[in-house]
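Complex shown without one protein chain; remaining protein chains in place.
Note that the chains take the letters A, B and C in the order they are written out, and that residue 1 is the start of every chain.
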Amino acid sequence: MKEKTKYIIISIVSLISFILLWDLVSKSGIISAKKLPAPSKLFETFIYKLGNKNPDGNTLPIHIWTSLKEALIGFFFGIVIGVPLGISMAWFKKFDKFFSPLFDLIKPIPPVGWVPIMITFFGIGIMSKVSVIFIASFIPAVINSYSGIKQTREVHKWVSQTFGASNRQVLFTIAIPSAGPMIFTGARVALNGSWVSLVAAELIASTKGLGYMIQTARLVGRIDVVFVGVLVIGVFGAAMMEGLSFLERKLVKGGRRS
Amino acid sequence: MINKTFTKDMRETWMYGILGFLVFLLVWQAACVFTNFGKIFPTPKVSLAAFLQAFVEPIGRHTLLGHISISLRRVLIGYTLSSITGIIIGLLMGYSKLAHAIIYPIFCIIRPIPGIAWIPLAILWIGIGEPTIHFIIFMGGFSQMVMNTMDGAQHVDTELVGVAKVLGAKENQIFRKIVLPSSIPYIFTGLQTSLSTSWMAVLAAEMITAREGAGWLIIAGMQTGRIENNVIGMIAIGLVGLILATLLRNAERRLCRWTVRSR
Amino acid sequence: MDSTKQVKKEKPIITMERISKTFQVEDGEVKVIDQIDLDIRENEFLVLFGAGQCGKTTLLKMLAGLETISGGSIKIDEKELKGFNPKVGMVYQTTALFPWLTVMGNVEFGPKARGIGKTERQKKAQYYIDLVGLTGFEKHFPSMLSGGMQQRVGIARAYCNDPEIILMDEPFGHLDAQTRYMMEEEVEKIWQEEKRTIIFVTNNIEEALYLADRIVILTECPARVLTEYKIDIPRPRSLVSEEFLSLREEISSLVDLREGGNDAE
Partner (left out) sequence: MPNEKVVVQNLTKSYGDLLVLDDISFSVKESEFFVIVGPTGCGKTTFLNSLTKIIDINNGSILLDGEAVDPRKQNLAYILQEYSALPWLNVEQNIAYGLKIKGYEKSVIEERVEEAIKMVNLENYRHYYPSELSASMLQRVVIARAFATKPDLLLMDEPYGQLDLNLKYKLEDELLSLWQQTGTTVIFITHNIEEAVYLSDRILVMTNKPTKVKTELINDLPRPRNVASRQFVELRNEVTDLIKWW
């Protein structure tokens, strides 16, 4: 117990001295504030950006909302289509053999690679971004639900079959619930991929969103706004992950397995 | 018996695989011929021809292989650096509670920031050029590497540590002979995920700041309206990603013959 | 066969005086060992026997230096035991082999950690690998071996570090019956060939009677010495001899095991 508190204190001291050092380095001019704005300056900029449209044309809440909306829509469709497809591929042999080679072909292409093609098709609006994010989450959703089903323990299937379960019953009462944790791992990878490729897509071509905000701020040399944007991207990425973990605890019974 | 069912199964696998691929090509072709899709997108035949041609005829400053080798070099530099530092910091945080208490809170600030989000900052800090790209790749793989290694070092079987101590191992021997080898499977998991994010980071970085490389190839395809270059780039990227992942998996199998995973 | 191992009544190799152990738990303390006094002679095969879960393993861990002593003292060769002692080796309940090392790598671990040169330590490791009957498996990884073979590696590893005292913590608890009988014969054979002091923990009365020079019976939580038996039945021992069965009956009536089958209802 005592030891634990000791380490917590060390952590707090470490964090505070990190911020103080940062502040000191910036304010004393060892590293110019143009390269490393002080933490206090970042806080000011953050408050300022909450209501001000400069320098990129929209307030911070609007950028956040735009990015979140695009990421979540793409993610949602990726999961809703990917998970059932993965499950069917794992359960029905012919399905597997038909789709697997095709799937192996597109799997190694990073989602960012799809950005230009999608922009060519759909322009720089919401559709191009949603479709990139769709791909970014669809692929891990398929892979993980596929291997989740494939990793169903034989003994669990045997128990069910000995009780006289039909193939369908084995799928719905054994294979799918036992794949639950693995499917959620897939969702986590998918969410992470969505957020990353969204930022990439917005950096490359868009008119709104957090990626666009930091890109524009860079062009006009507002490093403080870039910093704020990058930190906000991190915070919201982490927050969405937390949300997903919360959902998993609600939905997956019996704790994590494997 | 075994052989018969085996070959029958193999035959089916190939048959359905080829069937699936043919259906894919047919849909692609049909879409090009019968819909507006064809106005912006090349047919399979044109794409394939362009792909082969790209090996001999330069696009921009280099041929396809040239672009790929440029991207590969960038990835290897950034990835190697991020792996080494990531493993060191991860082991440190996993093994020493003090190091964990000091580093972890600071690490938590940068952990959730995707590598790609560092692009604008990196440009402002370092300017446009190779070091910026290396930095972005570094940031892309770094936190995953740290997290996985730390996880491994924290999950060392305490009983085995006890066994080694009873056998007379000193503190530094415990670290080298117990903590390190038991972290290796975790490190490889980290190496794998971080490789794919590094590969993604190089593409994004090249799309935004470079004049050559696989990422530049596809973005240039878009900007010049030569969409077949775009397609070529994607095929190449996919193939290289696949090769890298396979190489890494083989390395793991060789180095970790003892793990349950390689059964 | 020669039966009586001549036990010299000289000074003991291990002396335990009023050993006790308490663990801190969330709401207070749990006492698992309560004032154990015990002397162990050189080259003795001592079995610690008891039905309870606590105490026996903790006692071994204290001897190995893996657990601190809450009260009393342990002396090995008249020297106070503090931390790890190179004279003590241990064979574990789960095999606890290093999964990333081969059989050879596991067995030579101790000498290697103590900085003994390659040829010398490998020669020694080979001797013990041969002794436990694993010749030809030097390059195998533990995951490729059966449970019985893994436990043999564990035994060879303990012996190879040259301890004077070997602690065995229910080493065969996880093995199936046939393998277990085989391993018991094996341990007896090795002990006859390579005389060491062995402290063997088990909750199997038959195993205890088959192996022991002396059985020390411990009570359930907290562990105290209930009584002890000196076993003079000539080796190798028959499991159905009158002597064996009556001793078995007697000891099992002392502890709460399924001997007698009375609690089946």
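Heads up, the rule we're going with is that contacts are C-beta pairs under 8 Å (C-beta built on N, C-alpha and C of every residue); 3 or more make two chains touch, one makes a residue touch a chain.
What you are looking at is a predicted structure, and each value in this text was computed from that prediction instead of being measured.
K.L.:
Looking beyond the chains shown, say which of A:Ser32, A:Asn52 or A:Gln169 touches the absent one.
P.N.:
If we include the chain that is not displayed, A:Gln169 is the one touching it.
K.L.:
What residue numbers in subunit A mark contact with the hidden partner chain?
P.N.:
Subunit A touches the missing chain through residues 153, 155-156, 158-166, 169, 173-174, 177-178, 180, 252-255, 257.
K.L.:
Given the full complex, what residues of subunit C touch the hidden partner chain?
P.N.:
51, 53, 173, 176-178, 181, 203-205, 239-240, 245, 248-249, 252, 257-265
In this text, only the chains that are shown with their structure count from here on.
K.L.:
With chains as vertices and touches as edges, which is it: line, ring, star, complete or other?
P.N.:
line
K.L.:
What pair of chains is linked by the most C-beta contacts?
P.N.:
Contact tally peaks for the chain pair A-B.
K.L.:
Could you please state the distance in Å, as a whole number, between where the Cα atoms of subunit B are centred and where those of subunit C are centred?
P.N.:
Inter-chain centre distance comes to 50 Å.
K.L.:
Report the inter-chain centroid distance for subunit A and subunit C in whole angstrom, where each centroid is the mean of the CA atoms.
P.N.:
Computed value for the inter-centroid distance: 53 Å.
K.L.:
Quick check: how many Å separate the C-alpha centres of subunit A and subunit B?
P.N.:
17
K.L.:
Please list all residues of subunit C that touch 2 or more other chains.
P.N.:
Within subunit C, no residue touches at least two other chains.
K.L.:
Among the residues of subunit B, which are close enough to touch at least two other chains?
P.N.:
Correct list: empty.
K.L.:
Tell me, which parts of subunit B touch subunit A in their complex?
P.N.:
So the residues of subunit B in touch with subunit A come to 12-13, 15-17, 19-21, 24, 40-41, 97-98, 100-106, 109-121, 123-125, 196-197, 199-200, 203-204, 207-208, 215, 218-219, 221-222, 227, 230-231, 233-234, 237-239, 241-242, 245.
K.L.:
Sort out for me which residues of subunit C touch subunit B in the complex.
P.N.:
Contacts found on subunit C: 64-66, 84, 86, 88-90, 92, 94, 96, 98-101, 109-110, 113-114, 141-143, 157, 161.
K.L.:
So in the complex, which bits of subunit B are touching subunit C?
P.N.:
Residues 159-160, 162-170, 173, 177-178, 181-182, 184, 256-260, 263.
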